[in-house]
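Here the complex is missing one protein chain, while the rest keep their positions.
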Amino acid sequence: LRDNITLTKVATIIGIDISDDTLITGINTLKDATKSEVSFLHSDKYAKDLETTQAKAVIVNEQSASLVPSTSIALVVDNPYSSMAELSKLFSKELQDCREKAYISDSATVGEGTIILAGAYIGDNAKVGKNSIIHPNVSIYHDCEVGDNVIIHANTTIGSDGFGFAPNVDRSYTKIYQNGNVVVEDDVEIGANCAIDRAVFDSTIIKCGSKLDNLIHIAHNCIIGEHSVITAQNGIAGSTTLGRNAVLGAQSGIAGHLEIAAFTTVAARSGITKSIKEEGKSWAGFQFFEMKTWLKLQAKIARLLK
Amino acid sequence: LRDNITLTKVATIIGIDISDDTLITGINTLKDATKSEVSFLHSDKYAKDLETTQAKAVIVNEQSASLVPSTSIALVVDNPYSSMAELSKLFSKELQDCREKAYISDSATVGEGTIILAGAYIGDNAKVGKNSIIHPNVSIYHDCEVGDNVIIHANTTIGSDGFGFAPNVDRSYTKIYQNGNVVVEDDVEIGANCAIDRAVFDSTIIKCGSKLDNLIHIAHNCIIGEHSVITAQNGIAGSTTLGRNAVLGAQSGIAGHLEIAAFTTVAARSGITKSIKEEGKSWAGFQFFEMKTWLKLQAKIARLLK
Partner (left out) sequence: LRDNITLTKVATIIGIDISDDTLITGINTLKDATKSEVSFLHSDKYAKDLETTQAKAVIVNEQSASLVPSTSIALVVDNPYSSMAELSKLFSKELQDCREKAYISDSATVGEGTIILAGAYIGDNAKVGKNSIIHPNVSIYHDCEVGDNVIIHANTTIGSDGFGFAPNVDRSYTKIYQNGNVVVEDDVEIGANCAIDRAVFDSTIIKCGSKLDNLIHIAHNCIIGEHSVITAQNGIAGSTTLGRNAVLGAQSGIAGHLEIAAFTTVAARSGITKSIKEEGKSWAGFQFFEMKTWLKLQAKIARLLK
C-alpha cells in the first residue's frame, strides 16, 4: 500500500533501533505473512505458527523471543498486540477529503484536518472537530457536536429524533419534538449503519474514547461512559447511563432509565432490565443473571434434558 | 431556538389564557429547567423535583397544582404529558428544504409543504404527499407511496426488494423479482436506518399513524395496523399482518404469515411464532408465553437455581 517502508522504519515506530533496508508491505498473521511482511505473536495459541512463518520479522515479547525461527527477525516489545496496533496505521490507506460532494450547512463548522467523504450530511449549526473522518453517507443532524479524532463509518445517523409520543384519547399519538442534540466526544469511533438519537431535552452523549461497532441503536438521552466498548447490534433504550469502560457483548439490549456501573461486562445476547450498582461485574442472560449463575443455569437445563 | 416566544404564547397553545411577557426558551425536566424554561409534571415519581424546580412555569393537572412552588406559575391542564407534546413543536428547529442536493426522479411527485433534505433519493413514479419530511440519505425506491405528514429519518430504505428466492436443483437460487411496492400512509413516523421491503405482488403497508423506531426490518407484504408502535431493532417476517395499535417492545421478532390481533402488546426481546387471535393481550418470551405465564416461569427458573 504505502511505498518505501523499510524494516528500519517499522522498528522505529514500535521503539526498536535496528538497521535493515528490506521493504515491508504490510502486517499479517504468522500463518499468512509473506517475506515482505511483519507478523506478531500475542497469544500462546498461535505459538505453533511461529515455526513455519515466512514473516520477515515477528513482534514478540521477551519470553517468546527465543521461539522466533532464525529465518525471521525478532522485534522484542513489552506488549506485542499494542505494538501491532500502533504499526497498523502506517499501512492504512490515506483518505482524501471530498467535501465538495458532501452537504455541509453554511452554519456548520468543521475543524482542521477533518476528512469529509462524499454523500455525508452535516446539518445546520452542527460542529465537527479536528482530525476526524466522516465516512460516506453519514448523516449528522442540526445542532449535533462531534469532537476531535472521531471516526464515523458509512450510513450512520447522528441526531435523528428520539422516539417520544404522547398517547391521545382516540388511540393516536402526538409527537414530542426532540429539541436536544447528540454530543460525540473526542477519540470515539462509531461503526456503520448505527442510529444515535438526539435528546428530547439536553444531550445524548457518547463520551471520549468509546468504540461502537455496527448497527447499534442508542436512544435519546443515553450517556455512554468513557472508553466503553459496544459490539454490534446492541440497543440501549432511553435515558440509560453506562459507566466508563462498559463492555457489551453483541446483540444485547439494555432497558431504559437504568444506571450501569463502571467496568461492567455484559455477555452477548443478554437483556439487562435492572440497574447494576456494583462496579466491575460480568452479567449474562435474560431475565439477567450474574455470569456464574447463568452458567450454573445452563448446566441445570442440560440435566433437565436428560 | 425560536425567538420571542412569550409565556403568553406558550400558555395559549395549551389552552390557557394568561398574560406574561417573560421570554421562554424551551421545555425541560423539572430538575434541569432554567428560569426561562417551562416544565411539566406527568408522573408522581417526579413530584419531589417540583419543590426545587427553577422553571418559570410548570404544566400540571388539577390535583398537583397546589404543589407548584410560589416561584413558578402553574399551568393547569387535563393531561400535562399531552400538553407538553403539543408545545414541543413550538421549540423545534425549522428544517429547510434542500431538494436541489437530493435526487428526485422526473416521474416522482412530491406534495406541497414537503421538505426533502440532501442526499435523499426518490425513485421513478414514487409519490410523497404533503407536509412530510424526508431526512438525509433516505432511499425511497420506484413506485413506492408515502402519505401526508410523514417523517422518515436518515438512512432509512423504503422499497428494497423483499427476500424471495426459488431453490434450484444445483443448490443455487433464482431471484423472485419483487414487483409490488411499499405504501406508507399519513401521519407515520419511521426512525433512522430502517429497511422496509417492497411486496412481491401488491403492497407492503404501514397504516396511518404508526410510529417506528430505528433499525427496524419490515419484510415484504407485511401490513402494520393503524397507530402501531414498533420500538427499535424489531423484525417482522414476510406477509405478517399486525392489527391496529400493536405495541412491540424492542429487539423482538415476529415470524412470517401470522395475524396479530389489534391492541396486542409484546414485551422486549420476544419471539412470536404463532398468530394471536385475542385482542388486547400482552405476550413475552420465546417460545412465547402470555406475560403472566412468563413471569411465573422466571420465578420457577429462579427457584431451580437455588
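Order of writing sets the chain letters: A and B. Residues in each chain are counted from 1.
In this section, a residue touches a chain if its C-beta (ideal position, glycine included) is under 8 Å from a C-beta of that chain, and two chains touch if they have at least 3 such contacts.
Worth saying up front: this structure is predicted, and the values here are computed from it rather than measured.
Asker: In the complete assembly, which of A:Gly123, A:Pro136 or A:Gly180 touches the absent chain?
Answerer: Counting the whole complex, the residue in contact with the absent chain is A:Pro136.
Asker: Looking at the full complex, which residue from A:Asp20, A:Asp49 or A:Glu86 touches the chain that isn't shown here?
Answerer: In the full complex, the listed residue that touches the missing chain is A:Glu86.
Asker: Touching the left-out chain: which of A:Asn193, A:Asn221 or A:Thr264?
Answerer: Answer from the full complex: A:Asn193 touches the omitted chain.
Asker: Over the whole complex, note the residues of chain A touching the chain we left out.
Answerer: Against the left-out chain, chain A lists 1, 26-29, 32, 79, 81-82, 84-86, 88-89, 91-93, 95-96, 98, 101, 117-119, 135-137, 151, 153-155, 187, 189, 191-193, 209, 211, 213-215, 227, 229, 231-233, 244-245, 250-251, 268-269, 298, 301, 304-305.
Asker: Name, in rising order, the residues on chain B that touch the hidden chain in the full complex.
Answerer: Touch set of chain B with respect to the missing chain: 103, 119, 121, 123-124, 137, 139, 141-143, 155-157, 160-161, 163-168, 171-179, 193-195, 197, 200-202, 215, 217, 219, 233, 235, 237, 251, 253, 255, 271, 286-287, 289, 293, 296-297, 300.
By definition in this document, only the chains that are shown with their structure count from here on.
Asker: Can you tell me the C-alpha superposition angle of chain A onto chain B, nearest 5°?
Answerer: Rounded to 5 degrees, the superposing rotation is 120 degrees.
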